[in-house]
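For this view, one protein chain was removed and the others were kept in their places.
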Amino acid sequence: MQMNEYKPLIVAFCCNWCSYAGADLAGNNRLNYPADVKIIRVPCSCRVNPMFILRAFQRGADGVIICGCHPGDCHYTSGNYYTRRRMAMLFSMLDYLGIEKERTRVEWVSAAEGAKFAATMNDFAEKVAALGENKRLEDLRCKR
Amino acid sequence: MNNKYLQEDLLRMSGVNPKKCMRCGKCSATCPAYDEMEYHPHQFVSMVENGDIEPLINSDSLYKCLTCFACVDRCPRGVEPAKLVEAVRLAAVRRQGANHLKADMVPDMLDDETPQQLIVSAFRKYSK
Amino acid sequence: MQRIGVFVCWCGSNIAGTVDVQAVSDALKNEPGVVFSTNYQYMCSQAGQDMIIQAVKEHNLTGIVVCSCSPRMHEATFRRTAQAAGLNPYMVEIANIREQCSWVHKDIPIGTEKAIILGKAAVAKVNLNTPLTPGESPVTKRALVIGGGIAGIQTALDIADAGFPVDIVEKKPTIGGKMAQLDKTFPTLDCAACILTPKMVDVAQNGKIRIFSYSEVTDVKGFVGNFDVTIKKNARYVKEDICTGCGACVEKCPMKKVPNEFNLGMDNRSAIYIPFAQAVPKVATIDPNACNMLKNGKCGLCARVCAAGAIDYTQKDEYIEEKYGAIVVATGFNPISMDKFDEFAYNQSKDVITSLEFERLTNAAGPTAGKLLRPSDGKHPHTIVFVQCVGSRCDACAEKGKEYCSKICCMYTAKHAMLTRDKYPDTDVYVFYIDVRTPGKNFDEFYRRAVEEYGVHYVKGMVGKVVPEGDKLKVQASDLLSNKQLHIDADLVVLAAAIEPDKSARPLATMLTASMDTNDFFTEAHPKLRPVESPTAGVFLSGACQGPKDIPETVSQAGAAASKVIGLLAKDKLTGNPCIAHSNELMCNGCSSCERVCPYGAITYEDKEFRMPDRTTLVRRIAVVNPAVCQGCGACTVACPSGAMDLHGFASGQIMAEVDAICK
Partner (left out) sequence: MQKITQTKLIDKAASLLKDGTVSCVLGWSKGEFDYDITPAVFKTEEELKEGFVWNDFCGANFSKYLIEKTRKTEGKILVFLKPCDTYSFNQLLTEHRFDREKVYAVGIPCEGMADVEKVKAACGDGIIKIDCGEKIAVTTLYADDAIEIDAKDVLLERCVNCKSKKHVAYDELLGEEGEVLESARFDEVEKLETMTPDERFAFWQNELSRCIRCNACRDVCPACTCEKCVFNNPQSGVENKSPANSFEEKMFHIIRAYHVAGRCTDCGECSRVCPQNIPLHLLNRKFIKDMNEFYGEYQAGAEVGQRAPLVNYTTDDVEPGEVFDRGDIDA
């Protein structure tokens, strides 16, 4: 499908217990967010390997967001605390390499926060769209 | 000025959200100036919420409030009625264009015994 | 190569309204591995499921992708369908094109495009799916109940009734909890002790129930069906099995000035004590902070008068380790501290009391033998003011109160007011209320009787301040309905203090890895449909630890928790979640990174012999995952530097395939 208007491609990793359910709730409440956001379900945000994020950027994603339970509410008690450290380190490194920091985000969304999920996705998609295409972490061979 | 604007004005000036009130009446229960007032702290909250503001502006109750903030301290819901009273007071002063206390009246009131703080707060209370 | 069938659901118009389902099933037909693709009105209906089963048989499918509602809705349904068709249930993946597509997008081309991409991702994942078989673990047929109040007692009795052994751990010297301290119970006004103590005796006499009183849980390991619990039995310096509860020691003990916690400090007890006459176990306990013998070795009187020889000053804390299949939390509640409510002068006057203290004042076994007397001077109070909602229903930001309604105060205050007027018709009783909340069988009738028959003055308004003056308490309050400020000279002020979860609940929740809300009440697995289960498998909730409750509600929840426990213990084996971590021993470095992040301690190490290409043997340390303990969070998979650790069902390869499909 050829689109004139630039549409960012956003990959969202959502933990099964909170954020994926929060995304479902956003759907239940018919809260709109851009179709550019594609959700991948993981058991816990701590399942998200930094390599997956790099992979997504390599394959042409313009933004990657990781959503998990609020710190302290992890279904597995401590998973999101590790996520918080891992992502803090990864994001800091990407920023250090000059990659736009608005392309990555971690957000804590509980199962009850459908509205927050939609608002977060709207905001993130808007910020990523404003940056335009991801040029700094692209792999030309993977381009559409 | 229409009531809706006035109401919005009051809420913005005071920063009070009267919807948080659960009608417990603890503000009025705790008020030391209760008997002096025609409208009591809890009534300020509910009347402003209902847009019934004219009677408040025209009432002497405005100037009976000691601004002691006991109601603010005790309110279980954090509504802060005294701030609302203060806001209504400001509205009254602005509307009349006539202050209860004018700036040129102040020098006469000054004497060495009066703490400066009192003058300042009285001025704050009766004019703006 | 997989042979994948794609089934796109219309969900009536829920999906078909914004997604061109025909276009989706057509587009997915050409994906690698897909040999069959169709769409249908309701995939989850019997007809839809039959369609899947039919297709599996006809096209020899090895994997299934259902494009439908959220996997949280029907993943289990379609897994059963796959199983019925002879497939491994874990060969099913769901593309969520309802909650995360058709319901959030309004434009058909956009919705359709996204649905196709989500479908492609699911197909890419199924291509890498492998059949999984859940592991099995045995069930220890014994339950642990933490807390020996009415909730714990009822749960334990019901579980024992079904034939399973139960242990109760109670931190106080006796079971009974808060109910044992109450006088009468609303709305029927039965005496609390009369209905509770027979149950306590039942517990004591039940062969299936063990009571660990004066004990606490210090460690919990393991998982549903296989908990390893450490119980610390505090030294009570009395041999429990020998003590007859005769009370001779209590009588002779010279240290008699210890505030009696059972009467909330309104009278004193001795250093060796039995909390109350009907205590279970009826065994004396020495308070080590008060006993002269234990503090400085001088006294020993109780040992001399004990005919049974039960006193043992050398007793040590004892740690007991026991296995349990299920754990019930029944840690109950406490009234909040009144320290922050200066306006009510609770700390300034003895005659300002909480409702629980009022219970003790009117209880025949209480400090005044049931006569309503003022704590300060022992005089009969003539004007009593009850204040409702003290610390309940406060603003979320307020430091001193709780945001929730404590639920039981309206009814017990009506009870107190009514009983006072009944026994002492010469008293004036005022109740200041914000709302009177009486939902419950015969509750409103009860409240109306207090007003109409007993003449209790219910005043809509709140007490603003209480000032002790002479032997009176000056109460300043508002009467909102008559728009007046009231000034009452009261003799006694009773505060209906908000209730909060017991302080022991938070550390216990950490041990159990059970979640709590911001108020420290335990969270239920589902607020409506699973109200007595914690989200942590094998942990159940009973009574006020989950939220404010009155006695009938507590008892019914206790029974419900018991039936859930019985349902669990009745199984011989539990089937686990097969989506768990596993380590590739050829790649494992044995570096311990995974062990450090595992929240369940599921990873251990062993030295394993490897045959090397040059025919030598190499012993290397490798990680081993205990499939019964692993819950499948995946923390280890990312901590692992070599990528040896992976997760069944959410393998790195599968997730990357999804990423690729989405980004293509």
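Every chain is named by a letter (A, B and C) in the order it is written, and numbering of its residues begins at 1.
Everything below uses one rule, namely that contacts are C-beta pairs under 8 Å (C-beta built on N, C-alpha and C of every residue); 3 or more make two chains touch, one makes a residue touch a chain.
Predicted, not measured: the structure shown is a model, and the values here were computed from it.
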| item | value |
| --- | --- |
| Displayed chains contacting the withheld chain | A, C |
| Sole contact to the chain not displayed, among C:Thr218, C:Gln278, C:Asn589 or C:Asn626 | C:Asn589 |
| Touching residues (missing chain, whole complex) on chain A | 50-51, 54-55, 58, 71-72, 78, 81-82, 84-101, 104-106, 136-141 |
| Residues belonging to chain C that touch the chain removed from view | 586-593, 596-597, 605, 616, 618, 620-621, 639, 641-644, 652-653, 656 |
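Rule of thumb we're sticking to: only the chains that are shown with their structure count from here on.
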| item | value |
| --- | --- |
| Between chain C and chain B, distance of the C-alpha-averaged centres to the nearest whole Å | 47 |
| Intercentroid distance (Cα basis), chain C paired with chain A, Å | 33 |
| Chain C residues within the chain B interface of the complex | 343, 389, 393-395, 397-398, 401, 434, 460-465, 476-480, 483, 485 |
| Footprint of chain A on chain C - complex, ascending | 70-72, 96, 98-101, 103-107, 109-111, 113-114, 117-118, 121, 513, 515, 535, 579, 597, 599-600, 631-635, 637-639, 647, 649-650, 652, 655-656, 658-660, 662-664 |
| Chain A to chain C touching residues, read off their complex | 1, 9, 11, 16, 20-21, 23-28, 30-33, 35, 38-44, 46-52, 55-56, 59-61, 73, 75-79, 82, 86, 118, 142, 144 |
